[in-house]
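Note that one protein chain of the assembly has been removed; the remaining protein chains are unaltered in position.
Labels run A, B and C following the written order; every chain starts at residue 1.
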Amino acid sequence: MSRRVRLWILSAGGTGLAVLLVVACFQLPGFGGDQHPYGDRAVRESLARRTANTVASVNFDQRAFDTLGEMTILFSAVLGTVVLLRQTRDEHRAKPAPAQVAVPVRRYALVTLPVALLTGLYVIAHGQLSPGGGFQGGVVAATALHLLYLGADYRALEWIRPVGLYEVGDALSASAYLVLGLAGVLAGTAFLANTLLSYGTFNTLSSGGAVPLLNAAIGMEVACAAVVLLARFLDQAVEIEESGKTGKTGKSGE
Amino acid sequence: MDDALIAVALLLVAATATAAVATRDPVHQALVLSLLGVALALLFTVLQAPDVALSQLAVGSALTPLLLLLSVRKVWRRRQRQGRTE
Amino acid sequence: MSVLPYLVAVWVFLAGCYGLATSRNLIHAVGCLTVCQAATYVLLIAVGYRDGATAPVYSDIEPASRPVVDPVVQALALTDVVVGATVTALLLALVLQISKRHGTVDPDELSELRG
Partner (left out) sequence: MDHPNHLLPLLVAVPLLGATLLVAGGRRLPRAVAETAGCAVSAATAGLAIFLVLQSSPPMVEWVGDWVPRDGVSVGIMLIGDGPGLGMAALASLLTLAALAYSWHYFDEPPRRHAGSFPALMLLFQGGMCGFAIAGDLFNAFVFFELMSVVAYALTGHRVEEARAVQGALTFGVVNSLGAYAMLMGIVLLYARTGELAMAQIGRRLDEGGPPDALVLAAFVLVLTGLLVKAAAVPFHFWLPDAHAVAPTPVCMLLSGVMVELGVYGTWRVYGDVFSGPGGIPAPDLERALIVLGALTAVVGAVLCWCQRHIKRLLAYSTVAHMGLFLIGIGVLKPEGDGGVALYILGHAGVKAALFACTGILLDRYGSVDEHALHGRARKLRGVAALFGAGALGLAGLPPFGTGLGKALTEEAAGPALTVLFVAVSTVTAGAVLRVGARVFLGLGPKPEEDPSYEPYETTGSGERPETRRRLKRVPDTMTAVPALLLAAALAVGVAPGFATVVDHSVSEAGSGGAFTSPHWTPAGVLLGLTSTLLAVGLAALAVTHRKGLPGEAWTGPLRRLQSGHIGDYVAWLLAGAALLGALALPGIVAG
């Protein structure tokens, strides 16, 4: 299809959809309205279970099943990326040359790294109390590790980051979330039921029953997953090279 | 005051999103996308969603642009090699 | 003001679609897809906002002392953000393989799979 025809179809479809959506927008309840029945219920239940951060309560207690699905999406995407970016028969690894890093950059990175890593862990640990939690902290911690690439070089990063272990960590923390869920079924109540542990004292680290445990599992999972993702892309960008032939290698077929 | 702040953040999001689409070079687009991530984080903060703002900052303005840049680098490195052998 | 956030979400979504349809580089196309997804975050958070309310976190405020915004949409948006990043990563991995196997990342030059 030529570009012109595509643009025609696109503008016809886009215009139609835009008109429908804009009309719909004017029939939505006004921005900032007061009607949030589900939200109000969620806040009540969260306080009843002594979870100060109601978003964490929705994520890890009331709608923990969604989070299970989401964690699995992340896990699958990481597994998929590992499979898709594997080293194929026609590729080899080229060892990257050791790189010279300017001293200020090195100092900056090496100072920032522990701070960022601790920030990540802190954000994970306080997920049920303050904004943040497993997702945010996990990504921060994983990205922090990669400051080493800036500060030292790729080889130092590889040394501190054995990807295989992170893959296993990713899988084990995902299973930990599932096992915590299954504990409910084994105890005779429902899957992911947060009724086994005491809810603790409001606004302390151990409040919220199973919420901190699930949150920690997610934090581990996200951190490991982000490390593996970045590692696979770095691998492609820095190390893996095609041997010999260039161009359309896959098309030759038989 | 709140309203004005929200409106500014919204317009910023709309503007950076449009710029991200209009920027055809992937390297520049990755940078504009990280600006979009910051704009979104700002919007979520004024809309009282600090959790989402934090994860948007971590994912949208750091992780995703980083992955995009690494992909560009890989594609570019391939082209370089190809250019040399041909 | 009462519809501006929704209109912004619609604008961002359609802009992303436009970029996706007219893109000349697959990495750029994946970037446009993340723009489409940004629209869903904006819509989610806008729908949950309540005038004059604070964040739904009770570590520094007394329960029931002030109205809070809807925490449910925030939880959904969090899920959505993570989903978006992972889909982006997977699609970029596929783009890398396309660049290796086809020698190009321009969708106009991909000549297989027709008819």
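Definition applied: contacts are C-beta pairs under 8 Å (C-beta built on N, C-alpha and C of every residue); 3 or more make two chains touch, one makes a residue touch a chain.
Keep in mind that this is a model prediction, so the values were computed, not measured.
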Using the contact definition given at the top, list the shown chains touched by the missing chain. A, C
Write the list of chain A residues that the hidden chain touches. 1, 6-7, 9-10, 12-17, 20-21, 23-24, 27-29, 35-39, 41-42, 45, 58, 61-66, 68-70, 72-73, 75-77, 79-90, 164, 167-168, 170-172, 174-175, 178-179, 181-182, 184-185, 189-195, 248-254
Those residues of chain C that touch the unshown chain are 9, 13, 17, 20-23, 26, 29-30, 33, 36-37, 39-40, 43-44, 47, 72-73, 76, 79-80, 83, 86-87, 90-91, 94-95, 97-98, 101-102, 107-108, 110-115
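We take it that only the chains that are shown with their structure count from here on.
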In whole angstrom, how far does the Cα centroid of chain A sit from the Cα centroid of chain C? 15
Quick check: how many Å separate the C-alpha centres of chain B and chain C? 11
Name the residues of chain C that each touch 2 or more other chains. 1, 4-5, 18, 46, 48-49, 51, 55-57, 68-69, 74, 78, 81-82, 89, 92, 96, 100, 103
Among all residues of chain A, which ones touch two or more of the remaining chains? 53, 55, 131, 135, 229, 233, 236, 242, 246-247
Seen from chain B, its contact residues with chain A in the complex are 50-51, 53-55, 58-59, 62-63, 66-67, 70-71, 73-74, 77-78, 81-82, 85-86
If we count contacts the way the header does, which residues on chain C are in touch with chain A in the complex? 1-7, 10, 13-14, 17-18, 21-22, 46-51, 55-59, 63, 67-76, 78-79, 81-83, 86-87, 89-90, 92-94, 96-97, 100-103
The residues of chain A that touch chain B in their complex are 53, 55-56, 123, 131-133, 135-136, 139-140, 143, 226, 229-230, 233-234, 236-237, 241-242, 246-247
